[in-house]
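One chain of protein is taken out of this complex; the other chains stay put.
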Amino acid sequence: MTGTLLTLNGLTKAYPGVVANNNVSFEIGEGEVHALLGENGAGKSTLVKMIYGLVKPDSGQMTMRGQDYAPVKPSAARQAGVAMVFQHFSLFDALNVAENIALGMENPPKMGDLASRIKEVSETYGLPLDPYRTVGDLSAGERQRVEIIRCLLQDPKLLIMDEPTSVLTPQEVDILFETLRKLSAEGTAILYISHKLEEIRALCDNATILRLGEVVGDCVPRDTTARDMAEMMVGSKLHVPERAGGDIGPVLLELNDLTVASPAEFGTALKGISMQVRSGEILGIGGVAGNGQDELLGALSGELPTSPGTIVLEGQEVGNLGPVARRKLGLLTAPEERLGHAAAPDMSLIENAVLTGSVREGLENKGFLKWGKARSFAETIIEKFDVRTPGPGNAARSLSGGNLQKFVIGREVLQRPDVLVVNQPTWGVDAAAAADIRQSLLDLAAAGAAVICISQDLDELMEISDHFAALNEGRLSDIRPAKGLTVDEIGLMMGGAHGMEVAHV
Amino acid sequence: MDFSSINPVLLLASLIVAATPLLLAAIGELVVEKAGVLNLGVEGMMITGAICGFAISVNTGSPVLGLVAAALGGAALSLLFALLTQYALANQVASGLALTLFGLGLSALIGQGYQGIKPPSFPRFDIPLLSDIPFIGPVLFTQDFIVYLAFFLTLGVWAMLKYSRAGLILRAVGESHDAAHALGYKVVRIRVIAILFGGACAGMGGAYISLIRVPQWTEGMTAGIGWIALALVVFASWKPWRVLLGACLFGGINVLQLNLQAAGVAIPVEFLAMSPYVITIIVLVIMSADRSGAPASLGKVFHAGN
């Protein structure tokens, strides 16, 4: 490390009702891999947006190599040598790789030249990519390569990576880290944002920890235990979910060679999925995003009907039934997307309680709604699941992510399902709410329900699952007992390195 | 029945005359939709362009000034749509309908006192040499310059979308406004420019009807051509050359049914007159399976938010 690249000094940014960043200061050295660690909602995204020119700070300054640095727009940041790999990809599905990369560059060369440079760089860094493929057809890992190569083509001084490993298998993570270490050795500084402590310990030179918008500590990750970092990040001792250890009972749900086409243009079809889930069991289904998770949930919820025999619920064929009929029989689901899928953003919590609760909770009579009963059901969810909101009359979109997720999970759990299927139950949720949600799933299984938890968070799956399987390109791996599985084995179940290779530099 | 009265050269030449306003309006709307905006106000912008062009032509005696005024009038009306949908974040379907209703009223008001007048005629532009080619010459190369303008506009839009950076950015904005915003592109500004371009094109298309095709002013004279232009964009799967093809097809149907009416075919006049609309529906049905070219953000409201 030769000197300081970027200095942040007293950055503050407030939005109405919330201070996203309060007086944040730290330094990133040339070629340093610097971790920015914090929970969801700690203000990491806002901070990064300020560095990348998407948001202007209310007060505070930044300097780069001693010069004032105040990008008014992303292109100014790019010109100053800052590049960013987004968490929610900033890619265009219908365009090809080269076009996507050109859009992220200031002065892109001609398409033909660009394509050959993409090939060259992608091979140098072990990130194989065909410049003429349509981005919508790529896997999540490949899409990330597009973003990384887009950054590398601009010879950045600072590369910002926002939660890059959430879309990768463990093997792919190792290869990515190799690439990042090489970049760092070549003098590129990396600002690495994550909440995964082991990764940070494996990769980063220094870490800055954010909580509720403020810097609460710095550390050298290699010399700090994961536990200490976690406590700095969360601010209190974490409640670890407990297992009551109920008995595994009879098979409640069975899939027989389930094959479904995806309704989405760039979706993944399910191919020949068979499995059994028993009473009292939690089956964890891992896999990188976009490998058929949404489709599996849709097939189970009844949004994507199939032939009757492919889905059997307690001996009854339900594959051709719609969502309402399946709910009546005890198969409940909670999709990944909270706003717009699991809940209607502009509708009140009462109306959102009716959304799935009408049948099992008796909220309707011959088609006429019982609003009084619906209100008390919503109030019960709010109370039992500790949903923070002024009242059930408030719109779903006014709730924070964690609170709305508690409402959604609570709505299904309180309907006493025989089988509950959840997709990404704690995605984007703060640690305390996540722990509550996991506990409620464990309790539900302990009471005799069968639970399927689809998630990309392997730690979560290892914590709560009895059995584990992984989705890879629409196929389900073998189902294996979760206990004793190694990270390597899990990675291979998820599809291994997907053809990535270690950088050739 | 007397089919001998139908002269194929005249028929094809008038096909091009019928196709031009459709082509102009549809190519403009194609750009708007490629930017992710659905402007259903084409009919309103066309009729406004028709009267603006007509009034200015009559008052100045210059059809070219009239054409410019038509483009400005259409663009001005589309600016209202842009303000509504891009700044006030109103629903695009409702705003487009409002634009059409407003445009019909506005044009009727401006058009008071222009009924029954003949506008100054538009200079024809015979391309030397080419216009002497038998059959093809009189069909393709002795048209007024707006026909050529429409053709080159189509060519230009095609080239821009396919080869230029501006076209790439436009497509990117229509594909995912959030991703485009994250990369620092000015989504709203780009869309407003596209909307204005669409409005200007629709305005010129309208003026072509009132100045050349008919040529006179009557209330509501666009008679659904703006809506057919919208259908044409779907028909063309958002591809410029297919818009050209579609415009010729619809122009042809219209000219043919008018000729059949004149020739006294044993089909009642009303049924011939409804045929372009019925055929539009049939074509829409056939094409609705293919949405491959549809921009993914089409019709969605964009708000940068936090």
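Here the chain labels run A and B in written order, and each chain numbers its own residues starting at 1.
Simple rule for what comes next: a contact is a pair of C-beta atoms (placed from the backbone, for glycine too) under 8 Å apart; a residue touches a chain by one contact, two chains touch by 3 or more.
The working rule: contacts and distances are computed from a predicted model.
A chain of this complex does not appear here, and its UniProt-recorded name among "Ion-translocating oxidoreductase complex subunit C", "Hydantoinase/oxoprolinase", "Transcriptional regulator" or "Beta-methylgalactoside transporter inner membrane component" is "Beta-methylgalactoside transporter inner membrane component". Only one residue in the set A:19, A:369 or A:462 touches the chain that does not appear here, and it is A:369. One of A:33, A:343, A:404 or A:461 touches the chain omitted from the figure, and that residue is A:343. Only one residue in the set B:98, B:170, B:221 or B:260 touches the chain that does not appear here, and it is B:98.
Of the options B:10, B:76, B:193 or B:223, the residue whose C-beta touches the omitted chain is B:223.
Hidden from this view is one chain, which touches chain A at 16, 53-56, 72-73, 301-303, 322-324, 327, 333, 335, 337, 339-347, 351, 354-356, 358, 364, 367-369, 394-395, 397-398. Although one chain is hidden here, its contacts on chain B can still be listed: residues 40, 80, 83-84, 88-91, 93-95, 97-98, 101-106, 108-109, 111-112, 186, 219, 223-224, 227-228, 230-231, 234, 268, 270-271, 273-274, 277-278, 280-281, 284-285, 288-289, 291, 303-305.
What we mean here is this: only the chains that are shown with their structure count from here on.
Distance from the chain A centre to the chain B centre is 45 Å, each centre being the mean of its Cα atoms.
Contacts from chain A toward chain B in the complex involve residues 15, 53-54, 73-75, 78, 86, 88-95, 99, 102-104, 108. Touching chain A in their complex are the following residues of chain B: 165, 168-169, 171-172, 175-176, 178-180, 182-185, 295-296, 306.
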